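Shown below is the structure under consideration.
Every protein chain except one is present and positioned as in the full complex.
Chains here go by letter, A and B, matching the order in which they are written, and residues are numbered from 1 within each.
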Amino acid sequence: MSWMNIELILLIALPAVIAVFMAFSSSFKQRTRNILAVTGAGIELYLVFSLFFLNFEAVKNSNFFLQYTIGYSNPPFVINFAMDNLSLLFSLIVTAAVFFIVIFSTQYIRDKESRYFAFFFLVLASIQGSILTADLFTLYLFIEAITIFTTPLISFKKTEKTTRAAMQYLFYGITGGVFFFISIILIYFNLGTLKMAAVAESFVLISTPMQLTIIIFFLLALIIKLGIFPIHFWLPRAHSACPAPISALLSGVLLKVYLYIFMRLFWTMIAFDFLVELHLSAFVLDLALVSSLIGHVFALQADKLKKMLAYSSIGHIGMILAVLMLNTEAAFYGGLLHIIAHMLMKSGLFLSSGYLLRTTLSHHIDDLKGIGHKNRLVFIAFIIICLGTIGMPPLIGFVSKWFVLLAFLEARHYFGAFVVGAGSIIALIYYLRYISQAYETVKTENKTLREELVSLKVFFKSTNIMKNIIYLFTLLIIFFGLGYKFFEIPINTAIFELLNPQKYIELVLGG
Amino acid sequence: MEIPTETQPEVEILNKLMKKALVSFVLAGVAFALYRSFALMPAYQGLNLGLSNYIIESGLKDTGSLNLITAVLYDYRAFDSLGESTVIFGAVSGIVLILSRKMLPVSSKGLSFIVKRTLGIMTPFIALFGLYIMSHGHLTPGGGFQGGVILAAISIIFSIVYGSAFDYRRYSPQTKTALETGGALTFLGLGLAGILMEGAFLQNLGFLTAETGTLISAGSIPYINIGVGFKVGAGLAIIFYSMIQKTFEEDF
Partner (left out) sequence: MFNNLIFIILFMLGFYALIMKTNLIKNVIGLNIMEAAVFFWVISFSDVGGEVSIHKLGEEVTKFNDPVPQALTLTGIVIGASTAALLLTLIIELNKFSGTIDREKIEGLND
């Protein structure tokens, strides 16, 4: 019985065990620690991929389902973990992104690595936990754990700015957590259960004003965590204060995990019809669109590179949330594809900006002069990823934005379509601002074609892992832009889960 | 030119008052709406609908623990407690990371002789009480967390009464860290033992159960309690000693 799907526990326990090892690895050699970190993340990735490929037939037929029950396995079980296609998709992309970020940070972090990796793997464990869990209280626990474990990483550099950002992040995070807890408690008081599937079955029984209260508290918590417009102040500061790999983790990975939790709560647990009935879906849709526009506009006036990228994240997350709220198949396709695209692009952008900013005095735009000449190839990669974020044709950003636009047009929601287009144009302006600044020549190095070729040769020989990770992200963006059909099966099956939550509910409750 | 300097503060105060009034008004409105909404809540449902009835009826039989709250914490919802102790572990390491300064925490020379002597006599009893609470978690109110907090309180009283260097010299941070990790690993190890022996992660170890009501009964619950207790005690002590390091600079 429960022997079958022990992998689900392993996915959570393995990073946690590695984290404990890492916490006491300050006496290790650096090489050993790096190998341990990369191996750990690699095994995690291998586990998820093996889950995908071993069950490929089931995934294809949309009846992939794994479950692990903790403790008493006869019907009155209490906590269980479940993995369906939606969780598999998110687990897959999150683990892959985290694997590359780990490789990058083995070279990037040069100080207190043992603590750094300990927290990194604790965050990974809680991310996996929050993706896999099928119990509300465990979900709350993991969300709080993510907040607590990322805080020391944000204040990792220990300057005034980072401490301030971390404190603000923690204040907002805990307030969101309290709202989430109230919602969970209200559900427990009304229904006497914390299993998401059981809640889904009997959510109808709750009186309407109570439903409204529960949904509003959940929405408040998730809006705080996602950094949607009225409560977004903490996000740019927190995401720009930390070291580059952590920015990539927060902006590229964590926001998507919160989006996953959003989907899990509002499509599987609370059926989406309730949101429509209570007139909340239209409200959230408009809020997300306004947030998207405001994020892009704020990015326009941000004078620091990483702050600009963080504001652009607000814009993209608002757009994804808005398109998901349309609740059509096309909208899910665009939204999920853009989640993957944004994860790739934002991680790549933050990592390359981290690499570029090592040679500058500060993050300020004035200090970026001539940076494009100093690190030619990395900056070209940066430009390519920027173009992807704007939505240039052969890249994945274009494909996903195209499907988002189509979804908005199909639903005849023209304001949404306008926001997608306007966001792209504004993004073009603010990226160009930085790119032109970077190519503003201070000193000209007249390299001939021959020299270029030589430097290209050096590039192929060079073993600079950080650069290679950035190139890898760039290549992935180009590759998946041409071959976005690769994601067809996982995304379509995930959409099946979103449209048919009944399957998840029955399978969880059935045993 | 004198007028603006005098009116300026008044305007500011007025603005502040306005803001306060506005926020209070909004909060009162939200409170009223919430109250109206909560008034519709049915009488307590948890017992009739959910698992609670099952836990109350067969909790004793399943786990062998008289204290049903402990049974929920360390058996039915043991995974939550494991996650929670990981959260403490993370918080403690985070605080150590944020406040890491290689400084010996000396804030005071301690209190008078009488207090020191009295505490010297009392300490073993406080420690015994803490250990009692920890090890009897499955029989009486209490458990790992509560007992651990009492143990941490001893450490804190030491720093107040004997001066903060005393406890630091007696029990170095390394010892506390080792205790904390040991507690966490005990928990995790018992969970893995659950896989090997009972077939499910964190399942109660059946072969450890004994006659109900005795000290060593209830499967793995007492051991988890002791592990968690030492973990929480050491963790809170580490947090306290990390925080008071600041006083070093001021008091000299």
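Everything below uses one rule, namely that a residue touches a chain if its C-beta (ideal position, glycine included) is under 8 Å from a C-beta of that chain, and two chains touch if they have at least 3 such contacts.
All values derive from a computational prediction rather than experimental measurement.
Screening B:Ile55, B:Ile154 or B:Leu208 against the full complex identifies B:Ile55 as the residue touching the chain left out.
Touch with the chain omitted from the figure is made, among A:Asn63, A:Gln107, A:Gln168 or A:Gln437, by A:Gln168. Contact residues of chain B toward the unshown chain are 19-20, 23-24, 27-28, 30-31, 34-35, 38-39, 41, 43-44, 46-47, 50-52, 55-56, 59-60, 66-69, 71-73, 77, 80-81, 84, 87-88, 90-91, 94-95, 98-99, 140-141, 145, 212-213, 232, 239, 242-243, 246. Across the interface with the omitted chain, chain A contributes residues 137, 141, 144, 147-148, 151-152, 155, 158-161, 163-164, 166-168, 170-171, 174-175, 177-178, 181-182, 185, 188-189.
The definition used in the following text is that only the chains that are shown with their structure count from here on.
Put simply, chain B touches chain A in their complex at residues 34, 36-38, 40-42, 44-52, 54, 62, 75-80, 83-84, 86-87, 89-91, 93-94, 97-98, 181, 184-185, 188, 194-195, 199-204. Taken together, the chain A residues at the contact with chain B in this complex read 1-3, 6, 9, 13, 16-17, 20, 23-24, 68-73, 76, 78-79, 112, 115, 118-119, 122, 125-126, 129, 137-138, 141-142, 144-145, 148-149, 151-152, 155-156, 158, 163, 186, 188-194, 202, 207, 209-210, 212-213.
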